[in-house]
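Read the structure below first, then the notes.
Every protein chain except one is present and positioned as in the full complex.
Labels run A and B following the written order; every chain starts at residue 1.
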Amino acid sequence: MWRVGEVVAVRDETATARTITLEIPDWPGHVAGQHVDVRLTASDGYSAVRSYSIASAPNSKRRVEITVERLPEGEVSPYLTRELAVGDRLELRGPIGGWFVWRPEQTEPIQLIAGGSGIVPLMAMIRSRAAAGGTAPFRLLYSVREPESVWYRDELHTLSDRDHSVSVSYAYTRATPKGWPRPPGRIDAALIASTTWPSKLTPTCYVCGPTSFVESAAGLLSASGNSSDKIRTERFGPTGDRR
Amino acid sequence: MAIISRGFSGRRSAEAGKLPPGQYLTATFPVLSAGPTPHVSLDRWEFTIDDGKDVLRRWDWKSFRSLPTETFTVDLHCVTRWSKLGTRWEGVSLDTMFADLKTDASYALVRSYGDYTTNVPLKDLMNHHAWIAFRFEGEDLAPEHGGPARLLVPHLYLWKSAKWVRGITLMLQDRPGFWESLGYHSYGDPWREQRYSSDP
Partner (left out) sequence: MSSQNDDYLDGNAAAGELSKIFAIDVTAAEGRCAHCGATGRFAEAHLYMQGPGVVARCAVCEQILLRFVTVRQRVFLDVRGMTYFSFKATEP
C-alpha cells in the first residue's frame, strides 16, 4: 500500500547527493537496513518507481530520511535532487526488507562494507545503534571514488575520531587525500585483512553497493573465513531504464 | 489513486508522432532482460529451423552471413510502454531463410540462447514482416541488445523480437512462450493494445 509523505527538509550531502526528510503521518516505523519504494506520477498518468534505502534511525517522529544520488542519465534522481522542494508530497511503499537489517538486540561484532551509495542503509544501522545507546562493536569499511564522494563525512568523523564508537576505514578507488598511505584502488584481500573484524570473531557482515562491488567484497569476506550465512548483501543498481 | 508529483514528467521526448495507444516516446534504448546476457562466440553460434523432431535448416555464422541482407528502418514498441521510432537495422529476411521450406505448421516458437522463448504465428514472420538482425544503427548488434543476432518482428510488441535468437521450432498448434505463459497476450499487436492475455 502506498503512503504519502511530505517533504519537510532537504540537505545536500555532496555536489551530487541530497538527503530528503519526509514526514509520513501513518508511518508504521522501520528497522535499520530497510528501504522504501518511491513512486512519481506525471500529470498524464505516466509513473516511475525507484527504491531508496532509509538513511535515518528508527525514531518516534514518523520521519524518514533518504539520501538520493543524482545519476546523470537518471529519470527520477534528477527530479528528486533538483526539483523536489519542501512542501511537496511523495508516495512511498514500505518499509521493505527483513533480511538486510540490524536490530539493537544484536550484540555480536558487526562488519559494514559500503560501496558508494551503499553507505545509506549501513548509516541507518550506525545511527540506530547510536540512538539505542548500543555498544555492539561496529567497524565500517567505506569505498568511494575520491574524498569529495564521502557522504555523512562529519558525522562519521565524530563517531570514529572523537567518540571512538565506530571504527571507520576508507578505500579510495580513483583519487586519494594528500599523503594517503594506500594508492587509489579497489578493496582487496590486504585491506580486508587490515581493516575488518577477524573472521574468527564470527561478525555479522553487511555489504551494500553496486552489484559488482558486492560480489567482489562478499567474495573477499568469504575467502578470509567468514561463512556465507554471516554475510548479508544488498545490491544497488539502475531500476529504471538502462541504455 | 496516485497523487501527481509536481513538476515530474519523466524521460519522455517532446514530439509525439503517431504512437500506438498507451505508449510513450523514448530517446534512449532501454535494456530489459529476464536473465544474464548470453555470450555466444561466433564460432559456436548457429540458427536452426526444426519441426520438433527434425532439423530442417541449419546455419552457422559464416553461412548465415553469406545470405542476402536488407537494411530497414522500423519503429519499436515495448509492452513496458516505451516506443522508439525510426531505428535502423541490417538483417536477413525470414522469407530468405524459409525459402523453399514446405511445412503444415502455422505457428513458430522462437528460441533464444539462455531460456527465453516466444510464440508467433508463422505468417507473421513471412512477407517482409520479420528479420534476423545483426546490425543496429550501422554497428554490430551489441550483446545487451541481443547480439550477435536477434529476431525483429516490429509489427508486434518488442517482447516478440527475441534477443540472442538461436532458432525456430515449427508447431502445428500454438504454444505460449516465456511471457505468454505468465499473463501476456499470445499475439501482441500494439495497435490493438494487446498487452495481456485478458485483452481482446
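Following the convention adopted for this analysis, a residue touches a chain if its C-beta (ideal position, glycine included) is under 8 Å from a C-beta of that chain, and two chains touch if they have at least 3 such contacts.
Just so it is clear, the structure is predicted and the values come from calculations on it, not from any experiment.
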Touching residues of chain A against the unshown chain: what are they? 35, 37, 49, 51, 93-94, 96-100, 210-212, 215, 219, 232-242
Touching the unshown chain, chain B contributes residues 30-37, 39, 79-80, 115, 144, 159, 179, 181-184, 195-198
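Please note the rule applied: only the chains that are shown with their structure count from here on.
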Please tell me the distance, in whole Å, between the geometric centres of chain A and chain B computed from their C-alpha atoms. 39
In the complex formed with chain B, which residues of chain A make contact? 2, 4, 39-43, 46-48, 73, 75, 79, 83-84, 88-91, 240-243
For the complex, give me every residue of chain B touching chain A. 2-12, 24, 26, 28-32, 81-82, 144
